[in-house]
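I'd like to ask you about the structure that follows.
Here the complex is missing a single protein chain, while all its other protein chains stay put.
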Amino acid sequence: MSTSWPLWEVFVRGKRGLNHVHVGSLHAPDAEMALRNARDVYTRRNEGVSIWVVKADDITASSPDEKDPFFSPSGDKVYRHPTFYSIPEDVPHL
Amino acid sequence: MSFDNAYESLLGHEDSHWAFGTGFSESLVGVDREIPSTVDAEALAIYCLMLGDDALIMSQRLAEWCSRAPEIEEDIALANIALDLLGQARLLLSRAGDVLGKDEDELAFLRDERGFRNVHLAEIDCGPGPGGDFGTTIARLLVFSTWRLALFSRLRGSADPVLAAVAEKGLKELAYHRDHAAQWAVRLGGGTEESHRRMQAGLDRVWPFVSELFLSHDVESRLGGVAVPAAELKSEVDGVLEAVFSAAGLTRPADAPTPLVAGMAGRDGVHTESMGYLLAEMQHLHRSLPGATW
Partner (left out) sequence: MADELELAFERTVQAEARIEPRDWMPDGYRKTLIRQIAQHAHSEIIGMQPEGNWISRAPSLRRKAILLAKVQDEAGHGLYLYSATETLGADRADLTDKLIEGRQKYSSIFNYPTLTFADVGVIGWLVDGAAICNQVPLCRTSYGPYARAMIRVCKEESFHQRQGYELLMTMMRGTQAQRDMVQDSVNRWWWPSLMMFGPPDSESSNTEQSMAWRIKRNTNDELRQKFVDMTVPQAEKLGVTLPDPLLKWNEERGHHDFGQPDWDEFWQVVKGNGVCNEQRLAHRRKAHEDGAWVREAAEAYAAKQVKEGVA
């Protein structure tokens, strides 16, 4: 009974001079919403990031050699970054 | 680069790589916090509480959606908006605190209901509680963000450098919130019969709280060049909403006068009954352990 929004593949160019790279996928009802969701999910609204979304169904693929690099979340919120939390040097393994 | 090396560089000892954030504490770096001598400090504090409380209470309501949104992507979007507003609230309460000699937490957790100065629109339950649904939430967000964006775009020119900086930072956020709400309003308005009905019902539910947004307050008139008179915002807000309603096939409900109590509304600390419950939940832990540090 669940309706299912189509799957979109997301490509992000982190900064000028770089190619767009595949960062993952998401569901959205249409391209406009897919773009917005991609911005929320994969860039955490980092400004200056260019995003492409492509319907997964529209991709024609040959055999696999896909290596999509991890994508780093934006630096917008410091509490997303481990060094925001001051932990004494001598606490092991943290 | 081999995969395992990529992993190493991620989880290895390159934490510094991740510490470039520009979060709350740094976001107003370089802004002069001195209260300009021409500014009525007491009025400034009250005005910052007004705008800060709007954001804090709206954020508290939006965060109620966390783990309850129609889809995971929307859960993330609503949480982002709530986080943005919480960030704005912290900056504004801290500014009020500069005058009042209190920190953001004292202001958020130790004021009683009569001390809160947010508009009623921010505090009412628009879902996921019994007071509404996703359509109601979108209706509120559309009105709230359209209004606040209009306000902040004028506030950029404020004679208080902190208010001006907060507005500058908040503009991009609010533009995004407004866009998000408008996108949904159009989809719900033009989606199915049910969604159209719910979206219109949501709009009808929040509309009685709209006229309060444009009530001018005595504090604004004490802050010429610092504050934005609320009445000034009406035509811009009306225009934007009209465009969205038309694209979404929604009917603008009839305007209703703001219900007042002894001539007072949210800006004077007179709220709807839902506010007490909201504050009870938000404040109880902080208040139940006096002297605790978090």
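We just call them A and B in the order they show up, numbering each chain from 1.
Just so we're on the same page, contacts are C-beta pairs under 8 Å (C-beta built on N, C-alpha and C of every residue); 3 or more make two chains touch, one makes a residue touch a chain.
Computed from a predicted model, the values in this text were never measured in an experiment.
The residue touching the chain not shown here, chosen from B:195, B:211, B:258 or B:274, is B:195. Within the complete assembly, B:286 is the residue of B:102, B:234 or B:286 that touches the hidden chain. For chain A, the residues in touch with the chain missing from this view are 1-5, 7, 24-27, 29-33, 41, 56, 61, 63-68, 70-71, 73, 77, 79-82, 84-88, 90-94. Taking the whole complex into account, chain B touches the unshown chain at residues 3-4, 6-7, 10-11, 24, 56, 60, 63-64, 66-76, 79-80, 82-83, 86-87, 89-90, 93, 104-105, 108-109, 128, 133-135, 186-188, 190-192, 194-195, 198, 281-282, 284-286, 289, 291-294.
As a working rule, only the chains that are shown with their structure count from here on.
Computed centre separation for the pair chain A/chain B is 27 angstrom, with centres defined by C-alpha atoms. Remark: chain B residues 3, 6, 10, 15-16, 18-26, 71-73, 76-77, 80, 83, 172, 176, 179-180, 183, 187 touch chain A in the complex. Interface residues of chain A, counted against chain B in their complex, comprise 5, 26-29, 32-33, 36-37, 40-41, 44-45, 47, 67, 69-70, 72, 75-84.
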